[in-house]
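Written out below as structure tokens is the structure these notes cover.
A protein chain is absent from this complex, but the other protein chains hold their places.
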Amino acid sequence: MHSERDLTVDYLARVEGEGAMYLKLQDDEVVDLQFKIFEPPRFFEALLAGRRFSEAPDITARICGICPIAYQTSACNAMEDAAGVEIPAQLQDLRRLIYCGEWIESHGLHVYFLHAPDFLGYAGGIEMAADFPDLVRNGLRLKKIGNHLMTVLGGREIHPVNVKVGGFFRVPTRSELDALVADLEWGLEAAVDTVRWVSEFPFPDFERDYEFVAVHHPDEYAIQRGRIVSNRGIDIGPGQWPDIFEEEHVEWSNALHARIKERGSYHVGPMARYSLNFEQLTSRAQAEAQRAGLGPTCTNPFRSVIVRAVELVFAFEEALRLIGSYRRPEAPAVEAHPRSSTGHGVSEAPRGILYHRYAMDGEGLIESAQIVPPTSQNQLSIEEDLRDYIPGRTHLSDETLQWQLEQAIRNYDPCISCATHFLDLSVERI
Amino acid sequence: MTQTRVPTGTMPQPMRPRPFRIQDRFAETPDTITFVLENLEDPVTPFRPGQFMMIYVFGVGEVPISIAGNPKMPHNLVHTVRAVGAVTDAICALGPGDVVGARGPYGRGWPVDEATDRHLVIVAGGVGLAPLRPAVLEGLTRRGEYQSLTLLYGARTPTDLLYKQDLLGWKASPDIDLEVTVDQAPTDWWGDVGMVTSLIGRASFQPSTTDALVCGPEVMMRAVARELRDRGVAVDRISISLERNMKCALGFCGRCQFGSDFLCKSGPVVSYGQFAGRLSVNEL
Amino acid sequence: MNHRPKLAVWKFASCDGCQLSLLDCEDELLALAEAVEIAYFPEATKSVIEGPYDLSLVEGSITTFHDANRILEIRGQSKALVTIGACATAGGIQALRNWADVSAFTSIVYAEPSFISTLETSTPISDHVGVDFELRGCPISKRQLIEVVDSFLHQRRPNVPRHSVCVECKARGTPCIMVRAKVPCLGPVTQAGCGAICPAYDRGCYGCFGPSESPNVRGLAEWWTTLGVPEVDLVRALRTFNAWAPEFREVSDSYAQ
Partner (left out) sequence: MVTIRVLDRNDLDALFGVLTTEGFEVIGPTRRDDAIVYDRVATTADLPRGWTDDQDGGRYRLVRRDDDALFGYNLGPTSWKRFLFPPETELLRISRSDGTLVFSDTEHPKEKLAFIGVRACELAAIGVQDRVFLDGKFVDPVYAGRRNDLFVVAVNCGQAAATCFCVSMETGPECTSGYDLVLTELLEGSEPEYLIQSGSAAGERILSGLPGREASAAHHDQVRDVLSGTRRHMGRHMNTAGIRELLIENPEHPRWDDVAARCLTCGNCTLACPTCFCSTTADKVTLDGEAIRSRTWDSCFSLDFSALHGHPVRNSANSRYRQWMTHKLATWFDQFGSSGCVGCGRCITWCPVGIDITAEVTATQETVSS
């Protein structure tokens, strides 16, 4: 006798944006699986055409309210590549600092509000607060510190106004940054506690053999700049992106799927960064990771929550270091003059690599644009995780299975707004 | 340079209201409510007819509202409020036992003292009767001091009339000549139909020794004042009560300016003679 | 606690930033969750409580047939409906398609345009259903969001001034950037609410809160041209996150000709 099941999640919760999952099962076999992104398309690549190169950071920030700094940074990197300008070290440091703010805010939100409730069996962070008020309050405070850092440097936390091609409009004063130190020091300890707390969550046994792709920089745990590397031999500059990666368009989704040419799926995000750049974490972050039971790589996607917490420790330490060594740059930005050229830019958004490519004309007008956000890159990997996760677990009730599958999606902290520039989960059992 | 005109030390905030408890609430019309307020800090709130209070609703805001009670009975504060927006809606939603803030009284009232030995003609339109009610009550108390006391009152429909009990009593009283008119009326209506201006011609008073007090919508006040003037009432013997936005009632916020005057200080009651020019300027 | 008002948060075409603003109210969030019942807010919680809802916050613009119908249903289930953010109040940046040929747009982005169903236009929610209050901004201000939610809880009108950004800029004490540095600024015709951030960070306001209560956009445009701003840049400046707002659109169209 065959058992046929359909599981459908029409509207995935606790992800940024609108998506769904549809799964068709025949016995233990996955017959059909679609991770759908129905967030309406907004056509950013098209509407960028004809805009001035200097407008790209502000316009592309509107692709995603959760990680605007990532968009602004990748856009700046690409435009600076096109214009052929180098960003001096002090301004790079400031970029890194504001980016730390975004990591703190985004990871804080995901760990405490979006992901932890899955492990502890709550519908959401607010419901969790009823039983663990102090914990949730700490999560909020931690996240707020990230937001505050972005506000001081960027003017506001969502769609900051201070980032521009070439650097910043205005650079902060020493005293503005010093005022952040006490909070960041508190945050660092709170992040350490976070690692210890999440390391005790119940994790399913589930390991996958991913091709991890992340940005790598010889001098630092890569955030705002670097080359693209993988554990299977990729090591390219951002400009070679189109040689290695491609995007395909599937019928069920408003988001393009990115893949490695010929090889297929790959995995970007905290686990990729951690596994590829472990050596460059601070010793405290490494020690906390080890204490939490992680080795130098992590291949259980459910444990990404620990990796995010480790990255929180890192981000706080890094922010403190950057503030400690801050010297106000002479000029807030270097001039970028347009020229007819194409530029590529990558940076590590909280969810993984964010790639931008622009072609501009001699007047500085954008001719074409391509934006590949982390969630598009992880789509195949997410679908594969789901396929692999099901065998041996089909005895579970629809409800439990559905919850666990949703959780498997949330492992990626998918950002659907990004992916469409992109969830409903449906499982059908035949 | 050191400013010695004012004493140093802590001064109370003049914007601070005092708590008043609603004792009673009557619906005058579907959107207009009369409240009787009890001062929770002082036994009395003395005022002059035509003055107003700033009434505060928790979390919503503060608005100027005329005092509609009897000046001889200052133990309670009576207000009639028409719900037209954020604060007035909130006030009208309150009931007995609720507490509001109130500060005042503020402003220049009706010149009832100046009118002694003369004819006192009071003309009201719609809710404009609220600020005039204290003048009517004062006029009745001091009836002997006036040659005559007339109230001409117009409203859109009989339902829109305020103080219906008062009106019936006044109608029956020999001390006051009351004429009431409405724009539209059902068949059982006891008063007139037509504009309030049409009542002026019929009322018996001696224009040259008349003081008129007028309150209603601005267009109505202009029409009434012109009619009174045409009958021979001196323009500076016609008083009107003007309305402008007010936030402080102390002369600080600047909002109640009407040309050269702050209505919170030189108004709300002003002389028509002085304001006729300004009233004809658009958007002043 | 007796009946708490039910709050729902809905999403249409948008970046999620405005609803994230609610989660960014770190100091108020838990108190808010006590004052209201968060009945529908998928970005924050799986749990769904059936309508009707006392207050619906709607983010995003209408860009698909499906969404044009969905907003009708939401309106039907909502006692009060407040739109949040430039997408919902003016069509957002995606309203730039309203000047373009959408099929061309689709083929620029997607390899298989036939998979994509979308409307020709991106339009504000108020073009489709009655709206009780529009909260502007790209993104909205947290402070104003709390004010609006609180005002609906207490049935009072939100205190959200509609005057120009200049009022906040002067209160903040920033020397006007257009006057002191000839930097084109949309502040004088843009609604306050952000706290006049841009000029404080040494750049001109780019109009993300949309037109102010009585914007003389043409007057400002003429002044910009005297400052040497090319007309094409003027048009671009008016065509960003509130491009489809009538007061901005009218002037950008007249300069675009």
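Here the chain labels run A, B and C in written order, and each chain numbers its own residues starting at 1.
Keep in mind that, in the parts below, a contact is a pair of C-beta atoms (placed from the backbone, for glycine too) under 8 Å apart; a residue touches a chain by one contact, two chains touch by 3 or more.
None of these values were measured; they are calculated from a predicted model.
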Partners of the unshown chain among those that are drawn: B, C
Option touching the unshown chain, where C:L23, C:I140, C:M178 or C:A245 are the choices: C:M178
Residues in subunit B touching the chain absent from view: 1-6, 8, 10-19, 21, 40, 56, 58-62, 84-85, 97, 99-101, 243-245, 247-248, 250-255, 257, 259-262, 265, 281-284
Where the missing chain touches subunit C, by residue: 28, 31-32, 35, 146-147, 150, 154, 159, 161-164, 166-167, 170-176, 178-182, 185, 187-189, 202, 212-216, 219-220, 223
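Convention: only the chains that are shown with their structure count from here on.
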Distance-maximising chain from subunit C - centres being C-alpha averages: B
Separation of mean Cα positions, subunit C and subunit A [Å, integer]: 25
Whole-Å gap separating subunit B and subunit C, where each centre is the average of the chain's CA atoms: 43
Inter-centroid spacing, subunit B versus subunit A (mean Cα positions, whole Å): 65
Junction residues of subunit B, two or more chains touched: none
Sequence positions of subunit C contacting 2 or more other chains: none
Contacting residues of subunit C [partner subunit A, same complex]: 11-21, 23-24, 26-27, 29-30, 33, 38, 41-47, 63-64, 67, 92-94, 96-97, 100, 102, 104-106, 108-112, 115-116, 118, 122, 138-139, 194, 197-198, 200-203, 206, 208, 233, 236, 240-241
For the subunit C and subunit B complex, residues of the former touching the latter: 150, 154-157
Contact footprint of subunit C on subunit B as seen in their complex: 59-61, 85-87, 89-90, 93
